[in-house]
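The structure appears below as C-alpha cells.
In this view, the complex is presented without one of its protein chains, the others remaining in place.
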Amino acid sequence: MNYAPDFLLRAYRTMRTIRAFEERCVVEFEKGNIPGFVHVSAGQEAVAVAACIDLDDKDVIASTHRGHGHCIAKGCDVVGMMKEIMGRATGLCKGKGGSMHIADIDKGMLGANAIVGGGPPLANGAALAAKTLKTGRIALSFGGDGSANQGTVLEALNFAVVFRLPHVFVFENNGYAEGTAASYAIGAESLTERNRAFGLPAECVDGIDFFATYEVMKRAIDRARRGEGPSAIEALCVRFDGHYIGDPQRYRAKGEVERARAEQDCLKRFRERVTAEGWLEEEALDRIDAEVAALIDRAVEEALAAPRPDPATDLLSDVYHSY
Amino acid sequence: MNYAPDFLLRAYRTMRTIRAFEERCVVEFEKGNIPGFVHVSAGQEAVAVAACIDLDDKDVIASTHRGHGHCIAKGCDVVGMMKEIMGRATGLCKGKGGSMHIADIDKGMLGANAIVGGGPPLANGAALAAKTLKTGRIALSFGGDGSANQGTVLEALNFAVVFRLPHVFVFENNGYAEGTAASYAIGAESLTERNRAFGLPAECVDGIDFFATYEVMKRAIDRARRGEGPSAIEALCVRFDGHYIGDPQRYRAKGEVERARAEQDCLKRFRERVTAEGWLEEEALDRIDAEVAALIDRAVEEALAAPRPDPATDLLSDVYHSY
Amino acid sequence: MFSESRTTHPGGKSSVKTYREALNEALRQEMRRDPTVIVLGEEVSGGAGCPGERDAYGGVFGVTKGLLPEFGAERVLDTPISESAIVGAAAGAANNGLRPVAELMFFDFIGVCFDQIFNQAAKFRYMFGGKSRTPMVLRATVGAGFRAGAQHSNMLHPIVTHIPGLKVVLPATPYDAKGLLIQAIRDEDPVIFLEHKLLYDLKGEVPDEPYAIPFGEAAFHREGDDVTIVAISAMLHKALAAADELAKEGISCDLIDPRTTSPLDEEAILESVEVTGRLVVVDEGNPRCGLAADIAALVAERAFHALRAPVRTVTAPHTPVPFAPELEDAYIPSVEKIVAAVREVLEA
Partner (left out) sequence: MFSESRTTHPGGKSSVKTYREALNEALRQEMRRDPTVIVLGEEVSGGAGCPGERDAYGGVFGVTKGLLPEFGAERVLDTPISESAIVGAAAGAANNGLRPVAELMFFDFIGVCFDQIFNQAAKFRYMFGGKSRTPMVLRATVGAGFRAGAQHSNMLHPIVTHIPGLKVVLPATPYDAKGLLIQAIRDEDPVIFLEHKLLYDLKGEVPDEPYAIPFGEAAFHREGDDVTIVAISAMLHKALAAADELAKEGISCDLIDPRTTSPLDEEAILESVEVTGRLVVVDEGNPRCGLAADIAALVAERAFHALRAPVRTVTAPHTPVPFAPELEDAYIPSVEKIVAAVREVLEA
C-alpha cells in the first residue's frame, strides 16, 4: 500500500499522543492527581489508531475500561480528557464519568465501558441507526480477549451478522484479562476461528505492526461502508503496564514487560519502518514527540487548574433530559 | 451397532409415552383441563430418548420450555407430571411449577426452564459437581435452535470447554423458534460448525433417526464419562405442533406439518427399522402402544381427581429452606 | 370514559378500542409521523425466514400486528433470541438518530439483558455529563393471572423504578395506554413501558388522534375523602371494584393511579392524604423494596402529620408466582383484601 506522508504523520502523532497521555496518567495517578482506578493502554496504540484513523466524527466507536487510546484515536480533545480523568467540571463529561466512563458523543465516541462486554451490543445499535438512516456511517467496537467470553459479546456477533450491520468488532488480544491468560479463558484454539464461525469475515493480525493492522481494519471498514456487513478482527498486542495502575503483575513472567517494551513496541516499529522505507524523516517524528509532550504538559496543567464540580448544581443534574 | 431387544423396547416405550403424553396434553388443554400455556414436543421424541436412555437417575439434565419429553425420557413419573401440568397438589412440584417449570430433582431432572438459554449454565454446574466430587456422573442440557443465540448459552459452551466439564449440550434444531426460522436467526452457516469452533467436538445428526442420534449421543456421553470434556450435538428434528398449543402457525408452509407427520415421524421410522431388521415384532410394539395408552388414560384420570393446592398452606411454603 | 387527570384529552373523534388496539394505534401513528421510530424484538412481526406468512404473530400478544406490512422489515425487525443484543441495539441506535421501540416480550426476561438497561441506557446521560440522549422505549408485558408460572408472571417494576435514569410507565386503561406510549416514544429518556397481560382485551373510549400523556401525572379515578387508595396497572381495576363496593356502604375513596412510577406524581398522593388522612397502597409486585413500600414511605415521611391511621399496603406475598390457579389467585391482591385494608385503616 502507498501511504501519504500526511497520513503517516497523523498516525504517528496520534500513537505518540496516546503513549504520552498514558505514561502521564501513571505519573499523575501516582502523585494522587487522578482518583479512582485507571487502566492504561500503553503498548496497544497501533490497534487504536489503525482502527480509527479512517473513521470520521460521525462514525461511532464503543470502547472499554481501557479506553483512553480509543478516545484519542477517535479525535477526543486530550485536554478535556485529562480534565475528565481528574474529575474536573470542565472535563469531557463534566467530571461525572471519569476514566472508565469517558465519552464524547460529538466525536462519535459512545463511551468507555466499565462493564466488560458492554460495548459491542451498543455499537450494533449505532450500526443499525446508520443502516436504517442510510447515512453511510459505520460502527466499531473494541473489546479485550477477556471480553470475548462474555455472552453479550457473543450474541452481539450473531446479531450483527443477522442484520448485516456495518460494525467492525475489534478484539485486542493482549494476552491477559486482569491476571488470567487469554489462552486459559478462551477454550477455543483460536479466537479468530471462533469469531469466523459466527458467519462473518474474521482475521487475526499482529497488532504491534501498525501497517498490517491498518490494512486489515481498512478492509473491514470498507466492507462495512459498502453495506456488506460486519467483520471481526483479533489484534495481538501487548499491555505494557499492569491491568490497572499499581497492579503488581505477579502473574507475568520475570522480564516479560521489559522485553516487550524493548522488542514489541509499536511506536518503535512504526518509526523504524517509516524511516527505513524513507517515508518520513527522524526529525519530523522528533518534532511530533516534542509537540505531543508539550500538549500533554498543557493538558495536565490545565486540568490541575480546572474547576471542580459543585455538588450544589452538578450532583442532581444530567440524570434525565426532563423529569 | 447391536441393540438388545430390551433396549429397543425401552426406547420405543419411552418415545411412545412421550408422543401419547403430548397428544393428550393437547386434548386436555383444549378441554380446559390444563391451565396456562403449554409447549409440546411431539415429533422430537427420538432426540429426548436417544439423549437420556443411557443416563441414570444420578446424571442430571437441564431442560427447556418444551420439556415434557425430556422429563419422561429421564424417568419422571407421568402421572406426577400430568398432575403437575394440571396444577394439582400432588403433582411433581405440588402444582407450583406447571409445564414450564416441571422438575424432579430425585430423577436428575433439574427443571424445564421458561427462560430460553436458562438451562446450559445450570447443567455446567451439575457437571462441575460431578467432576469435583468425582462421582462419574454427567450432565446434559437441552436447548432449541433459538436458544443457541442466547448469550448465556454461548458463554456456557466456552465455560464447559475451559473446565473440561462432563456436559453434553444438545441443540434440538426443529427449524423454528416460535415463528422465526432457525436459518434466519442463526447468522452462521452451520450451528454445528459454530459450536465446534468453541473448542469441543460437535456433530449434527438427523434427529428423526433414533439410531443415528443414539450413536452420536453415546459417543458424547461416553466421552464425558471418561472425563474428556463436553460435546455439542445438533439434532435436526420436526415440531409437529405449534410453538404453543393453539398456535395458528401461519408462518409454516401449507401442508408442511401434514407432510412432516407423514414422512418425518421418528416413531414410524423406528418401527419400520426395528421390524425391517427383524429386531422386534409388530405385536410387541402394538402391545406397548396399548399399555402406554392405558397409562396416559390413568394419568389423566388420576390427575383430574387429584386434590388442588390449598392457598392457606401452600402459597407461602417452599420459598426458603428456612427463613 | 377517560380517566380523569390534569391532562386534557384531545378533541376530535374517539371510539371504543382495546388496550391492545390503543397500543397498536400509538405505534402506528408515531411510526407514520416520525420515520426514525423503529420497532425491534422477538416475533414483533413473526415469520422471519419462514416458508409461510410474515406478520404471523405481530407480537406474542398482537400489539405490533400490521406494522411490518405497513412499514417494512427495515423498521420492524424480528430478532434472534438475544435480549442483551436487542436492548443494546436500541440504546446504541437511540444515541444515533433513531427512536427505537424495543420489545422484551415478557419483562421476566430482564435478567438476561439487565446490564444494557441499568448500567448502559439508564446511565449514559449522567456518565457522559449530559451530552447523551437515549430516546428508546422498552416495551414488555408484566403480571400474573395467566397461569404462566414463576418465570413469566412477575411485575418487577420496583427494580426499574429503583434505577436513576429510567422512566417507568404502567398504563391501566386503553386511553392511558395510547397516550403514555406516544409520550414514551417522543420522550428523550429511556422509558420502560410495562403492559399488563390481563389488560390487552380491556376496552375503553380512546381518541382517534394522537395525544401524549405527560409522565408524572396521576389519574384520578374516584374522588372521596375517607381514604386514599393508590393502585397501578391491573390493580387499578381491583381497586375500582373495591371502591365501588365501599361506596355502597358510604365509604368514599380517593382512587389514584400514578400511571408512571418514575417519575412519580408525589404531589397527587400527598395532597390526597392531606385530605383523607388514610392510605392504602395496592400493588401486584412483591412487597420487599417494592412500590407499595415506596409510596407508604413517601407518605410517612412527607404527610405524616395528616395521617390518622397506619398506612396499609396490599401486595403479593414474598413468594415467586405459583402456577396452580388457586395459588395464583391467592397470590394476586384481591378486591376483598383491598376492601378489608380500607376498613382496617378506617377503624384504626
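Should a chain be cited, it is by its letter among A, B and C, assigned in written order, with residues numbered from 1 in that chain.
In the analysis below, a contact is a pair of C-beta atoms (placed from the backbone, for glycine too) under 8 Å apart; a residue touches a chain by one contact, two chains touch by 3 or more.
Note that the structure is a prediction, hence the values are computed from the model and not measured.
In the complete complex, the hidden chain is touched by one of A:Lys96, A:Arg137 or A:Arg271, namely A:Lys96.
Remark: the omitted chain is touched by one listed residue; of B:Thr14, B:Ser41, B:Asn158 or B:Asn195 this is B:Asn158.
Taking the complete complex into account, B:Lys96 is the one of B:Arg24, B:Lys96 or B:Arg223 that touches the chain left out.
Of the options C:Arg186, C:Lys203 or C:Arg302, the residue whose C-beta touches the omitted chain is C:Arg302.
As for the chain not pictured, it touches subunit C at residues 84, 108-119, 122-123, 126-127, 149-151, 158-159, 161-165, 261-262, 264, 285-286, 288-294, 296-302, 304-305, 307, 309-313, 317-320, 322-323, 348.
On the side of subunit B, the interface with the absent chain consists of residues 60, 62, 91-97, 101, 103-106, 110-111, 113-115, 118, 120-130, 132-133, 135, 137, 139, 151-152, 155-156, 158-159, 162-163, 317-323, using the contact rule stated above. As for the chain not pictured, it touches subunit A at residues 35-37, 87-89, 93, 95-101, 113-118, 146-147, 149-152, 176-187, 248-254, 256, 308-311, 314-316, 319.
As a working rule, only the chains that are shown with their structure count from here on.
Here the chain at the heart of the structure, going by C-alpha means, is C. Compared with subunit B, the chain whose C-alpha mean position is the greatest distance off is A.
In whole angstrom, the spacing between the mean C-alpha positions of subunit A and subunit B is 45. Put simply, the C-alpha centre of subunit B and that of subunit C have 36 angstrom between them. In subunit C, the residues that reach two or more other chains under the touch definition are 79-80, 82, 84-85. Among all residues of subunit A, those that touch two or more other chains are 151-152, 155, 158-159, 162.
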